[in-house]
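A single protein chain has been omitted from the complex, and every remaining protein chain is retained in its original position.
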Amino acid sequence: MFYRETGQYKTTYEADQQLFPILQDRLFVIAVLAFAFAVVPLVASEYLLRAILVPFLILSLAAIGLNILVGYCGQVSLGTGGFMAVGAYAAYNLAVRIPDLNLLVVFVLAGLAATLVGILFGLPSLRIKGFYLAVATLAAQFFLDWAFARIKWFTHDSSSGSVSAPPLAIFGWLVDSPAEKYLLVLGFVCVFALAARNLVRGAIGRSWMAMRDMDVAAEVIGIRPLYAKVTAFAVSSFFVGLAGALWAFVYLGAWEPLAFDVNRSFQLLFMVIIGGLGSILGSFLGAAFIVILPLALNQLPGWLGIPMSTALISHIEFMVFGSLIVFFLVVEPHGLARLWAVGKEKLRLWPFPH
Amino acid sequence: MSAGKFFQQRGMTWVLLGLLALGAVAPLVVGGARLPQWLEVVLGGLMSGVLYSLVAIGLVLIFKASGVFNFAQGAMVLFAALSLVRLMAWMPLPVALAVTVAMMVALAWLIERLVLRPLVNQEPIVLFMATLGVTYFLDGFGQTLWGSDIYTLDVGMPKEPKILLENVFEGGILVGMEDVIAALIAAILVGALALFFQKTGTGRALRAVADDHQAAQSIGIPLGRIWVIVWSVAGIVALVAGIIWGSKLGVQFSLQLIALKALPVVILGGFTSIPGAIVGGLIIGLGEKISEVYLGPMLGGGIENWFAYVLALVFLLVRPEGLFGERHIDRV
Partner (left out) sequence: MSGAREAGPVILAVGGISLAFGGVKALSEVGFDVREHEVRAIIGPNGAGKSSMLNVINGVYRPQQGRITYLGETREEMEPHFAASHGIARTFQSLALFKGMSVLDNLLAGRNLLMRTNLLLQALRIGPALREEVAHRRRVEEIIDFLEIQHVRKTPVGRLPYGLQKRVDLGRALAAEPRVLLLDEPMAGMNVEEKQDMCRFILDVNDEFGTTIVLIEHDMGVVMDISDRVVVLDYGRKIGDGTPDEVRSNQAVIDAYLGVQH
């Protein structure tokens, strides 16, 4: 009823290959973007911007990065937190040691630093697969945790081990209100989500998915495993590193290595599984879900009228996450993104489903 | 086999093991470490290696029988230890033990029903991620049920250390009695498992399942029941590991992180080999302790958080199937 592509005939392959081939989809995306850029900053409360939207957007970016690696290329990583930390500390060192450097450049260079480290730890993926690789990335996580906590150079000899970001100024624009921070992050996320979408539907994306689905056949049709896997690690780490820099500078402001520990890695992996493996949209849905769920659980005692300690709530959160992971893997491996697609399909046929 | 091929397959492994051995004695030769102190470190390392092995054996059992790389083994250790220590407040030790074992069996049954059965024939990596979910669930569930404080577990293990070889070295060397008992228990457990696997019908069925799921099923071995048994055995092994770790360090959340070290252990030893789990555990325990004591101060300390993992990573690159693992060929 609301959703018909009937009558929209494509006459060129360009038209068939555009990002959203269906007119309604295009209009919907434009409306969402217009709302996000123009309306939200004006009407949203400071709490909503600072505590929900900014972390949601940054974690979406990191989840996109991880999804490229896990969902598209089939390489499981438990070191995402460590790569975020590389981005964060690279940005910190660049900003502190080269004060005149434009902050946008700092963020991009931070992403590139994570890319280098990602490639280094991604090289073993040529010889090892599956959970072997997962344990290898765990090695990266613990090593990076240790390096940022113990090697004084990274923290600029800060005595407590915690560091704080310099003020956020870009071309003279001082980003300090929650609305401005939100707009900055939103801009980054839009640009890079689009880039990710382009990559995964282009030649390189096909070679990642080919490695994921059937690596021997991929090699036989001329895809180089080395190139495919290393680029997946590189692109993924770039996104994750950039997200780490934003997380540190825009969301946290001041942080210590614990902000990027192994639990962050698990959290991101869960976002990707719940949101949908191999889906850019799913990365957003998963991030939204995992940011909102704890907030909703915190409201639970109020709704039920039962007093609960914060420790208990966090334990319940663990249980809910654990059950959901198993649930999604069993029932809907393509996650929320698939549920969304099914809903759209239903809507397309409604009210005459036959 | 030509010399070149031999070197490719085994040579690098021996070179690596040789380097490790050199690294282990290096503090004596170049670091100026005193022999008794060094011996204490070595013994301490081997003892914690035994404990890593205990967790790793659970991992290997499950991997062999169900092809699942069970990330939740550490969570099972914590859950078992927590259950036992809290139940002991209510009932005598033997009853508490029995109830905990029953809980681990129930857990195995639930996992088979809710996780393994629906995911049968899925790719190994999907099952691995499912066990991540089980880990989170079990952590949350255990602490919701039993609380999240640090509990002291006392099952009557001797605490006081003993001094050995007093007549050889001045002052002798200090050995924790509970470590010795832990090693004994581990040895008994491994012996019992070996008997169980070799001599009983269930053990034979287990080995058949480990070889080929479908073939085993086709000759009438009930896959589901075998999985419940294996996961129960792994749960009991986890309980034993939990008791020993718990009485040493107290039952607390950080047990989980220690138990996670079993992952590099099985990578080093090979996923399918119980001897591999033991040797791997000893190498990791020893390497970690020696590097922490003699190398740590140079690097700012805390390197035991990553040493095991990086060691396993290096091994993976040289010998992807682990020391005792089986090499397999990709067929098209």
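We call the chains A and B, going by the order they appear; numbering starts again at 1 in every chain.
Everything below uses one rule, namely that a residue touches a chain if its C-beta (ideal position, glycine included) is under 8 Å from a C-beta of that chain, and two chains touch if they have at least 3 such contacts.
These numbers were taken from a predicted model, which means no experiment stands behind them.
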item: Of A:Pro99, A:Gly172 or A:Gly222, the one touching the omitted chain in the full complex; value: A:Gly222
item: Contact residue for the chain not shown (choose from A:Ala36, A:Ala195, A:Leu293 or A:Leu312); value: A:Ala195
item: Selected from A:Met209, A:Val250 or A:Ala337 as touching the chain missing from the view; value: A:Met209
item: Positions on chain A where the hidden chain makes contact; value: 12-14, 16-17, 195-196, 198-199, 202-204, 206-207, 209-210, 212-214, 216-224, 231, 235, 278
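Keep in mind that, in the parts below, only the chains that are shown with their structure count from here on.
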item: Inter-centroid spacing, chain B versus chain A (mean Cα positions, whole Å); value: 33
item: Complex interface listing, chain B residues touching chain A; value: 69, 114-115, 118-119, 122, 124-126, 128-130, 132-141, 143-144, 148, 260, 263-264, 267, 299-303, 305-306, 309-310, 312-313, 316-317, 320, 330, 332
item: Contacting residues of chain A [partner chain B, same complex]; value: 74, 76, 124, 127-128, 130-132, 134-136, 138-139, 142-143, 145-146, 149-151, 216-217, 266, 269-270, 273, 311-312, 315-326, 329-330, 333
